[in-house]
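Part of the complex only, each chain left as placed.
Chain lettering (A, B, C and D) follows the sequence in which the chains are written, and residue indices restart at 1 in each chain.
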Amino acid sequence: MTPRVKEILSWYGSDNPGTLSNLARLLNHGRLGGTGKLVILPVDQGFEHGPARSFAPNPPAYDPRYHFELAIEAGCNAYAAPLGFLEAAARDYAGEIPLILKLNNSDSLSAEKDPTEAMTAGVADALRLGCAAIGFTIYPGSAHQFEMYQQIRLLGEEAKRHGLAVVIWSYPRGSALSKEGETAIDVVGYAAQIAAQLGAHIIKVKLPTAHLEQPEAKKVYEAKKIPIATQAERVRHIVQCAFDGRRIVIFSGGAAVFDEAKLMAEYRAIHEGGGFGSIIGRNSFQRARPDALKLLSDVMSIYEGK
Amino acid sequence: MTPRVKEILSWYGSDNPGTLSNLARLLNHGRLGGTGKLVILPVDQGFEHGPARSFAPNPPAYDPRYHFELAIEAGCNAYAAPLGFLEAAARDYAGEIPLILKLNNSDSLSAEKDPTEAMTAGVADALRLGCAAIGFTIYPGSAHQFEMYQQIRLLGEEAKRHGLAVVIWSYPRGSALSKEGETAIDVVGYAAQIAAQLGAHIIKVKLPTAHLEQPEAKKVYEAKKIPIATQAERVRHIVQCAFDGRRIVIFSGGAAVFDEAKLMAEYRAIHEGGGFGSIIGRNSFQRARPDALKLLSDVMSIYEGK
Amino acid sequence: MTPRVKEILSWYGSDNPGTLSNLARLLNHGRLGGTGKLVILPVDQGFEHGPARSFAPNPPAYDPRYHFELAIEAGCNAYAAPLGFLEAAARDYAGEIPLILKLNNSDSLSAEKDPTEAMTAGVADALRLGCAAIGFTIYPGSAHQFEMYQQIRLLGEEAKRHGLAVVIWSYPRGSALSKEGETAIDVVGYAAQIAAQLGAHIIKVKLPTAHLEQPEAKKVYEAKKIPIATQAERVRHIVQCAFDGRRIVIFSGGAAVFDEAKLMAEYRAIHEGGGFGSIIGRNSFQRARPDALKLLSDVMSIYEGK
Amino acid sequence: MTPRVKEILSWYGSDNPGTLSNLARLLNHGRLGGTGKLVILPVDQGFEHGPARSFAPNPPAYDPRYHFELAIEAGCNAYAAPLGFLEAAARDYAGEIPLILKLNNSDSLSAEKDPTEAMTAGVADALRLGCAAIGFTIYPGSAHQFEMYQQIRLLGEEAKRHGLAVVIWSYPRGSALSKEGETAIDVVGYAAQIAAQLGAHIIKVKLPTAHLEQPEAKKVYEAKKIPIATQAERVRHIVQCAFDGRRIVIFSGGAAVFDEAKLMAEYRAIHEGGGFGSIIGRNSFQRARPDALKLLSDVMSIYEGK
């Protein structure tokens, strides 16, 4: 156990040894094990966008075993997916990589006006599949936000009681927000705070822009001259918004990016700003395996400070 | 246990021996037993369309014993029906054919704008009636879709815990889809994926057309030149969409078809495309018994590769 | 145990001995005991229409003991009522007549646009009051139909597990139906089928007219020339719609009828068409006791084939 | 145990000895103990109308102990109040007066279009506070009526199982009724019937007027010449509507009345018409203690037949 991992675990003093052990599994697995940094492979796009949109760009990815192998070979800290994808291969790779069961999911066939997700698995499923953590999405700003908070409150209590860690995907969207506001610095910081207050051990947010969405917040950012001009500054601010750095915050980049230089600049900004790492989905499994391994290796090098 | 059945069972590594035994019962029963192919007789039309519309074309079918006998005599792998139809004869034919209890049903008296179904039985009923599996319908594209996903999540977890298999009827329909879109290749592939991600062991979809419904998906199908021109190609693509062939996908043809040649062409396309078989309702029980037996025999011959 | 009762019980092979015993109690009690025919006294009009409208025509009927005594003296097979009416005298007449506890009720003060009922008692109440069965109303065609199906699914499972029989009042009404459609032959047949598929042991429907409501059904009735011209033919068809005669179907006549000849013609048609009997409420308790006893005796004579 | 109390208890043959003991406590306590008549002090106006409107007219009434003492000193049969008021002094007066815990309450800050109440306490609370009964309000005629019926069904079953008595406040109001209809003789009689059918041991209704609200009921009242001209006749009819006098029906007068003669005439009419007593809130606690004691004494004298 490295001093850094010990330090991180010390922030979670209210958790039982079971949950701490699973947090340690996530932090100690893979190439970044022990550094306090994480790179996680998430694959829920089959559910969220449909199989052809997700996997036709790299057809081996239709096979649920592909992602286990990619995550293992790349040395990721964990692999996150919905029920079916984990059920389909968890026995084949048992013990080879920590798993995160995504407990709610949406699809692009939904006609819902305000975004929400369906509960598609439970804590009992996570336990029987040998997972280290549950994953759950909330949409602050949606008309359904309070219902989602209440779902994760119940699931989080049950997960912690059973020794699992809790990962919250906190994605602002919905009728209370403009499109630009979904990644505004004040809104993403707020989303990180909400996830932390709801009891998340690990928080996943999108990389924020310098836009300020809420007038009351804008006043404070400007009066207090909070530095948000560079991506690294914004990452640093988000980490501060999550209990002054005492919660693990990781970042996703959104849609697949084809400008490699731009992509790497983002990872460097996360590292420089004190972010805890990345969750990299479409940018990895939608390219050919060697390319994906190369990308993940490059990212991990950045997080190793190389 | 044939090598093919062993191979299929190997895809379900997260299931307990009870569920695997019931999957094996379905795969090993009847004339196609051991081939990895299935022909299932489903009779829920009495509930869904009313008794006269369903059974007047072949009046012996009003009697719940008729369908047990038809399925047994034809050598089907299983018989699927709602609570009342199974309760009415399960003791009389106990052990003679694997049963699938359909847990939700709709009727054509409903004034619901968006399609949904009522829960009409539970896992405890399936167990007391000696069933091998539960059956459940979802309607991706309906305003009620998330509620349905959440119902099958709970029922599926309970069923698997008690050693039952899970069959999902995944029928896209509702206000998010055009009429043509209900059988579009992208939408049916998506429906197969959703059912697989929700944890289905066996997935039932309709035979798809070459129509592409979702603009985002259309782009990918065209850019990647996914072959969908022939029925066999489309079947092959749907099977790929269900975890690259590692989930059992069977097909229904919809309304009774009177053009025998056209019907047989469909079954041959399913076979040629790598589909796992068919679920044949109105095309069997709405004709006289000898005709139905003939039809089912012809279909099974196709699936035997004859 | 007469051969006919044994035969009827043989249709319920999925039920436990407790439920079969209670079905036998209903079939073997009273003047028609052993014939396979039933005449049941139901009194829920106090709840459904109000006390004065229900009982002022025959004021002794305000007293809950009156109905127990009427049913016992007339030799009915059973007495059905809501919670309060049964609680008020079940101890006084314990063991003298099988009871059916009506678990849901409506009232005419409701402003609901589409018809529904409130759950007013449960299976535990039926057990503590010594009932042989639970009774439950569904309204196929109402916007609330699926909720009602789901309630009876749960109650039915609980009742059967505890050895009670299940009686479903299946009354089509609501925004999906015309007024005339509520008693249309296709719709009443469909209502009988739905109740049977939901697991009812005994089904109560209204006497149907020759009207055909649903266009898709009309086509089949006409193409197949299903005989529905006479009341006896229509009764026969309804019985066929309930699992080809393998479920007990009884009939109600609706509002109090003052044309005695017309009323008796209805009972004769039920008998001639193979119906299993009648449920007679307002036509019995709203007349003076001797008149009611005379009427019930006349009806039973018809069912005795006299 | 007086013969009259024994007679009354004989009407509740389906209840367990625990519930009968609590009914007996209510009937045998205070100055009217043993007569079969009841005067109950209810104080929920602090919740329903606010503290100043309720208690400023007699400021000692702000103190929760005041009402216990008033009820004890006046010799009432019982004291009824919401959770907080009982919790605040139940230990101080334990065993000195039977208590009724009001389980639902509304307030005048609500913007609900149709009247309803919030559940504010449960059966477990009633038991831990040493209550003899639970109290519950229903609003027949409200769009929320069925939900309220379902709540009292569950609470009533739980209360009876635990040996408590059940008191239902049955107050017609809501969008299905005119203002005048809320106290119409047909509607109040119907409300008494509904409460009785829902399993109430004691029913509280408002004194009815001679108005007839429902056209179908009006026809019957007129055809059958039901006597409703005098207040005593109307009380007699309401008692008949509650199982022909076999359920305890007590009356409230509504707003505080300052015409003493008119008030006393109402109590005499209740007595003359065979009512079982009164529930007297604002007319007692909103006047100075000696005046309240005088009023309650005068009312009890009437119920003693003096």
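Please note the rule applied: contacts are C-beta pairs under 8 Å (C-beta built on N, C-alpha and C of every residue); 3 or more make two chains touch, one makes a residue touch a chain.
Predicted model only: the values in this text are computed from it and were never measured.
Trainee: Hey, this file places 4 copies; any idea how many the whole complex holds?
Mentor: Counting every copy in the complex, the total comes to 5.
The rule is simple: only the chains that are shown with their structure count from here on.
Trainee: For the identical-sequence pair subunit B and subunit C, what's the CA-based rotation angle in degrees, nearest 5?
Mentor: My answer is 70 degrees for the C-alpha fit.
Trainee: Are the interface residues of subunit C and subunit D largely the same numbers on each copy, more than half shared, or largely different?
Mentor: different
Trainee: Just the number, please: Cα centre separation of subunit C and subunit D in whole Å.
Mentor: 36
Trainee: Can you compute the centre-to-centre distance for subunit A and subunit D, using the mean CA position of each chain? Integer Å is fine.
Mentor: The answer is 58 Å.
Trainee: Please set out, as single numbers or ranges, the residues of subunit D touching at least two other chains.
Mentor: Nothing qualifies.
Trainee: Taking chains as nodes and touches as edges, what kind of graph is this: line, ring, star, complete or other?
Mentor: line
Trainee: Let me make sure I understand the interfaces: which chain pairs count as touching?
Mentor: So the chains that touch one another pair up as A-B, B-C, C-D.
Trainee: Inside the complex, what are the residues of subunit B that reach subunit C?
Mentor: 46-47, 49-53, 56-57, 59, 62-64, 82-92, 105-112, 116-122, 124-125, 128-129
Trainee: Going by the contact rule set out above, which residues of subunit B touch subunit A in the complex?
Mentor: So the residues of subunit B touching subunit A come out as 11-15, 140-141, 143, 145-147, 149-150, 153-154, 157, 161, 172, 174-177, 186-187, 189-190, 192-194, 196-200, 214, 216-217, 220-221, 224, 226, 237, 240-241, 243-244, 246-247.
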